[in-house]
Structure formats: C-alpha cells, structure tokens
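Omission of a single protein chain aside, the complex is shown with its protein chains in their original locations.
Letters A and B mark the chains as written, and numbering starts fresh at 1 in each.
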Amino acid sequence: MGANLSSQPSLESATLGSPVLTPELESARRVSNSRRALRRFLRQKLAVVGMVITLFLIAIAILAPVIAPTSIDTADVMAANQFPSSAYPFGTDGIGRNVLTRVMFGTRTSLIVGFAAVGIACAIGIPLGLAAGLRGGWVDFVVMRIVEVMVAFPGILFAMFLVSVTGGGIRNIILAIGVTTWVTICRLTRSQLFSLREQEFVQAARSLGVPEWQIAIRHMLPNAIAPLIVVITLAIPTAIFAEAGLSFLGIGINEPTPSLGKMVADSAQYIRVYWYLGFFPTLAIALAMLGFTFVGDGLRDALDPRLN
Amino acid sequence: MSRDHRPDSGEVSSRMNLLGQAMRRRSLLGGALGLAGTLAISGRMPGAVRAAQDAALPDDAAPADQQVFVMVANVQTDKTPDFYESVYERLSEAAFDILSEPLVRLDRNFEIGPAGALEWSSNDEGTVWTFKLDPDLMWSDGNPVTANDWVATFRYGADPAHAWDFTWYFQGVIKGWNEAIAGEIPLEELGVRVGENEHELIIETEAPAPYLPAMLLYSNTLSAAALEAHGPLYNSTPETSVTSGPFKLTEWLIDQKVTFEKNPDYTGNLVVPVEKAVVRLADPATYFIMYQNNEIDYMQYPAPADLIIAQSDFPEQIYSSVGDFRTYYLFFDVNTPPFDQLEVRQAFSHAIDRDALKAQILGPAGVPAYSWLAPGFPAANGEELSSIQNFDPDKAKELLAAAGFEDPGAFPPQVMQVRSPTPLVKSISQAAAAMLRENLGIQVEVQDVDQATFMDALTKKPTEIPLGFVSYGMDYLDPSNMLGVWLSGGRHSWSNEEFDKLVKDGASFIGDPAERTKMFQDAERILVEDVPGVFIYHETPVQLIKPWVKGEFIEPDVNGITSLHWPGYTAMSTVPAELYIGADAPAGRGDS
Partner (left out) sequence: MARYILGRLLGLVFVLFAVSLITFFMTRAVPGDPFAAGERQLPEATRIARAAKYGFDQPLIVQYSKYVWNVLHGDFGVPFQSPTQTVVDLIKQTWPITLRIGALTLLISYPLGIALGLLAALRRNTWVDYFITFGSTLGMVLPNFVVAIWLILVFSVSLDWLPSGGWGTPQHLILPVIAYSLLPTSLVARYTRVSLLETMGADHVRTARAKGLSSRRVMTWHVARNALIPFVTVMIPEIPNILTGSIFIEQIFRVPGLGRFFVTSTLTRDYPMILALVLLVAVVWGITYLATDLLYTLLDPRIRLR
C-alpha cells in the first residue's frame, strides 16, 4: 500500500509513520511534488492539447480589444447579414456587426463569467462540503438543508431580486450564477469525504493526531479532486448558458457587449438562413469545453496520488 | 335632431348614409341576407339565413366540410375568449370575441356598421346615446339577447371585485365609471341602462363623446344568464359556453388548441362561409415551422430570418398589414438630465437613420416614422411633420454641442431599456443605439427588460426609465386615443398644457370634423417638436397567408391594404365574412 502512495508526501508521512514534518521539509516536498505533477501533466498529449486550446482562448479574451478587427460597438447597418467572406471571416449579424469581433469579445465575457461564477461556486461549495462530510451530524444536517433550500429556489426569481436590489451588470450576474450553482460541488465534496473518512489512511492520520481540518485539506481533498474536476469543468459551460438566459430576460449583460451564450441563444431564430451566427460562438464554446475537459483529465491524472 | 358620427373618417354622416353603407356592405356579402336582415324586422327565420349563407360559397370554394380555417395563438395568453374578462389574457392574435356580437363592428375599410345594434343616435349634446338592438339575436341557451346582457357586461367591467385590466378605457367616458370602479357608487348607478324596452340600450357619457360608437367596437356582450349561473369564465369550456355569435365553442384543450364551429342558430348580420375555426396554441417561435408544414393557414410577425425564407420560397403569401397602427419609439424621461434639455432630445432625433433601418432590417414589416400617428390613421400628418425629426447627423452633433456637450465623451453613458423585444425589435433597438454611438459619439447600452418589470418601472412616479424603447398601438380609431398616451400624468413624464388642452378639447369636440382634425394635428406637432420621443417606425406587421385562404381581403381596400387586418378574425369585424377556404386546400387541416 505504501508504494502506491509514495507520490503523495502527506499521505506518505501519515502512513509511513513520521508524525510531524518540519516546515522546510514540507515545502521542499511540495515543490518536488508539484514539479512531478507538472511533468506527469505534460506527458499526456491530450492534456497539452487542452492546455494550448485553453491558453489560446484566454489569449483571445485578454487581447480582444487589440486584435479584434473592429471595436466592440461598431455596427454598419448597411453591411448587415453578410455571409462569411474575406472581409468578414465570420460574417456580419443583423445590424452589421462583425461576428468575428463579437466572438472574440464574447469569449472574453463568457470566460470571465464562467470562471468567476464557478470560482464562487467552489468557494462556497467546497468548504461547506468539507465541513458537512467531515463533521457529519448536525453540521451535515444544516448544510444539507441549506442545499435543499437552494436547489428548490427559482434561479430567475433570485437573479431578478438581486438585480432589483443591486442593479445589473456582469458582477451581479456572476454572483447570481455562482450562488445558485455551488450545490452539486458541495454535495460531491461531501459524498467523497463520506467514503474517504472511513478509509485506512485517513483513520491512520487521525490516530496519529493530525488535526481534522489538516486531514481534510491535505489528505482527503486531493483524493476527492478527480470527480470534482469533472463537475467543475462541466459547470463552466452551464454558467455560460445561464448568463445567456439571464441576458435574455434583461438581467444579464447589456448590448453591445456580447457573450457567447447570448450569441448562440439569439442565433436560434436565424439558424436556417444565417447559420454562421450560431456556428462560430458554438464552436468557441465547444473549443473551450474540450480544452477544459482535456486539461481537467490531465490535472486529475497529474494530481491523483494513486495514478502514475 | 340626432347625430351619428363616423370618427374613422372624421365626418358626421346622416342616419340614412349609414344605413346605405350597411346595405351596400350586405349586398356584397350576399344580397339575400341584406334583404332578410333589414326587411325582416320581426320574425326573421334562421332557416332562410342558412340558405343564404350556403348560397354565398363561391365556385372555387372547398365543400362545406372542408371549410376549416386554422389559426395560431400564443400559448402564454389563452385564458379566455372574452374581452370583458381580460383584454391582455385573451386568446392572442387569433379568434377572440366571436361568441357574441358587439354593438357595432368595423368593415375592412374601417367604417363602422351595425352589429348587435341596428341603429344608434345621440341627444344634441352627444352625451346620451341610444342603441336599438337587433331583436332577433338569441343565445344558444334559448334566451334572447337583450339590453340586460350589455348592462350586465358593463357592470362586470366596472366591478371593483373583478378589477378588470382595461378599466382605463371607459374612464371619463361612461357616466359614473370612475366612481364605480372605485366602489364609490353601486354598479346599478353606472350610466348604462335598459331603455324603453329590453331591445334598447342607453349609454350616458360624462362629456360629449363623438367617438363613443368607435369605442364600442369592444362591446361583445357576455350572457347575463351564464354570468350569473357559471361565473365570468363560462366561455372557457364547451360545457358552460353560450354563444350568440357566428361560432360556438366546441373544444378547448388547454395549451394545445381551441376549436370553434359554426353556430347553426346564429341570426346576426355576418355571413361566415367558414364552418370551423381552429386556434392552435403555440410559442411564437414555432409559428413559422407550423406554417411551412401546413399546420396553420395564417400567421403574423415572422422573425426576420423566417421572412427571408418566405421571400425566397413563397413571396406571394406575404402581406403587409396595418396591425393596430403601432408606432415604435424611443422615449426620454424629460425630468432626468441631460434629457431635460430640448437640444439633447433633438440631437437624438436627428441621429437615427430610419431609411437605413427600413432598408436593412424592417423590410415589409414597417415604414420609417418621424411623427406619432401612422399613415392612414385619422388625422395622420406624417408628410407635414417629417422634417422636424429628420435624419441629419451634422445637425445632431451641433445640437449636442449646443447643449454643452462639445466633447461627446462628457455625455453621461446611457442604458436604453427595451420592453421584452421580439427578434425584430431587438435588431432595431440595437441598431438605433449603434447609430446614436456612431453619430453622436456617446455611449449607449441596450438592456432587454421583461414586460412586467418594464411597465412597472415606466409607470412609477417618477419613472425609473430615463431612456427607453417601446411601442403603442391604437385601441380604437380616433386620434384622441393614440395621442392620449402622451397626456400629462399618463405613460410618460412629459407634460405640456397646450397639448393636453388640444387633445382633450378635440376628443369631445362635436363641431366641424375638419376643425377637430386640425386640433389633433396641432397637438401632434407640439409632440413632435418637443421631442419627448424619437419616432422610429410605424409597424406594418407581416402576415403569411396560405394561397387557399380566399376572399375579399386579397383585393386592396380603400386604404390600399391587402391583409387580414385588425380587428382580425373576430365578430368585431366583417373580415371573418370575407374569408373562405378554396378547393385547393389540403384536406384534414386542423384535425390533429
């Protein structure tokens, strides 16, 4: 068993019986560990491909104001509804905006919304899930009741309420989406801890007097990370589409700022004629999704203490 | 002396003239009926009418069992077929108000003709109106249609316990209405009562109301007996539904479809060739595919992309209608800086290129607007007023500079709120905002807002929408109705005493019609010049109509309109009578 766990220093220390690590030793091991993880990550071809895709999209998002062919609010009505051509590689929309520009800025908006909303969801969901899974008992009871209240709660109503109180804008949209999507992350963390807390290495660490929270963060969370990564990568496109739904109701992001989700939703009406209106933003979302998936898989393998 | 008014043309016409109108109308529909309708004052035989109706089917018509007209309505608003139950939750865009007769109805040229009332007149002041009812109308439960039904209907509309969604309509018009809706007087004191006999209805008005007959287009009566026995929603299921109109309700599958079949005992003056009217309930986004699949015969408002498919695949099925003479416009809260400055508002009005919007986005769905009243609407004066808000980007920039914004960057960023837009309105509002950015150099964002939130914010006092995009369409054909939207204390924060006076005086003016028209035109000029709104386009809704739907409507009417236009497929209009199904129609439509 020890052999299988050798790549994970904290587990190693727990199971091999060295009760206390000096801080220096700890950080040295961490570095070598992350280096090893990086090496493992880079060994996987798909993970690298995913990384390239993701970095590419992030670069577009950051550089959109510089590299986009037109500014974000340019609309040449006389050049409306142009099919893709050399002048407009992705065509123009119904009021003459360059779709390439909009896909670039849309990627920017959607990545911000996706990452930030899921970040909030993790920030709420993981600690609550850890607490519930670790403590069980009344803590679990209370956290799960909060989850049940949240899951029943109508998201649109909540978003409307939030916007009526604090006004619209990207920040509130992120908040509204984040606050309503932490539930799965929380429940998954909790369920992973349920099964992990009964396993030998955790019992061993506990018997050695390692504090509970340390066991949770250092020993259990890394073992729970694999399914979490999947849920998190899938939560990003969900957030992107949730933003589109809210924008549709006027509680999202205002035009002329585009978002990929909004572009796809708006294009549904035009699908039979101007196919490119929906095609390119969908492609961008699909690319992002593939990128995250591959990176997620790579990360999982790289971080997983038990896989080589 | 008594007077009759035809507010649509603005002329006072004599009683004889109106009767002549009605006669001519009827002869077009079938001479036999015209005679039967006017001569047989008492004891008209339904059988004779039936014969006349069958004879009215033209040669190219499908047989009677195939006379099925299939429409579509928004699944969101399918609560009732009755105006006096709910105006905004009626079966939309399709067949409503066909289970009874209104007092008057419109023909396709927007001329008023008799319906439930055969004739009407007022006292000299125009404040007491007497309607002589058609004594032969019968409810399907065997009761005669009498003035009591209308009295009950109006009382129901004013009943505070009902709290109808259209109470504003008769505010200041019907005597006692304001007090009745506030519960200050008993409903029995409302100025609507039975006259000398039960076939005479008397309506008293607060002030001279030359437009009253035009308003009473919306007077499809409820059955007093059914109202009493089954409550106001009696028409929502065939079991309790009663009809005195051309159709009867035979099926209501909630959220799926509503079926009306010809009322065999109908004795009114509409001649309806169609035997069965089917209303499918669906989401508007699916209408076009249903239309292409021959699942419906008629639809309105195809999305811009669908219109392109229609234009390439079946251009001959596209019609531009007048809708409800709706004008889309940008509006300001004139109390919120910088829109309290006339120059700023004027600058906005000169910065939007309506011709480009028409050419690139609207197509057949609208015409450029520079003023409030749409072409063809009484007192419309579009040509005269078109230079006041014309497109002139240089002038726009000058005006903005004159308002103190030499540097457009100093202009506060704006958010234009748009009321739950259709795909077309989405494009127009965003293009308009882009033109403001382009031509004025200012920042304008566009925010789509759901209907409930938007109307709530708009009508708050003070309003919460500094800059918005919305539309209004008429309720009845009189300038006082359209212009009334801009009266002080109404929809918008703009207020102008001179405008108010002109519109209010014009509304109750019973003298020379030309003078009345002039008052409204003066009022509209004030409105356009003071720019509380920038008028963008008059909607001419696109309709798609299958080639087998035949009838008079495909010939241009006196206004040059060819379409199944307002008030649509209802008993308020003679349009149902103009329409029949050709022999070329596929069989079995409307079945599943």
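Rule of thumb we're sticking to: a residue touches a chain if its C-beta (ideal position, glycine included) is under 8 Å from a C-beta of that chain, and two chains touch if they have at least 3 such contacts.
Values in this document were obtained by computation on a predicted structure and should not be read as measured data.
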item: Sole residue of B:69, B:260, B:472 or B:535 that reaches the chain not shown, by the stated touch rule; value: B:472
item: Of A:69, A:211 or A:227, the one touching the omitted chain in the full complex; value: A:227
item: Sole residue of B:164, B:218, B:260 or B:469 that reaches the chain not shown, by the stated touch rule; value: B:164
item: Chain not shown: contacting residue from B:225, B:290, B:318 or B:415; value: B:290
item: Contact footprint on subunit A, counting only the chain that is left out; value: 1, 4-5, 46, 136-137, 140-141, 144-145, 147-149, 151-154, 156-158, 160-161, 164-165, 184, 187-188, 191-192, 194-195, 198-199, 226-227, 230-231, 234, 237, 241, 249, 264-265, 268, 271-272, 278, 282, 285-286, 289-290, 293, 297, 300, 304, 306-307
item: Residues of subunit B (touch criterion as defined above) contacting the omitted chain; value: 75-76, 79, 87-89, 160-168, 171, 178, 181-183, 233, 236-237, 253-256, 280-283, 285-286, 289-290, 292-293, 295, 450-453, 455-457, 459, 472-473, 485, 490-491, 592
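The rule we apply is simple: only the chains that are shown with their structure count from here on.
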item: Rounded Å distance, subunit A centre to subunit B centre (Cα mean); value: 50
item: Interface residues, subunit A side, partner subunit B - complex; value: 73-75, 77-78, 80-81, 94-97, 160, 164, 168, 247-250, 254-257, 266, 268-274
item: Complex contact set, residues of subunit B against subunit A; value: 285, 303-306, 308-309, 353, 356-357, 359-361, 415, 417-418, 420, 423, 426-427, 430-431, 433-435, 437-438, 443, 445-450, 453-454
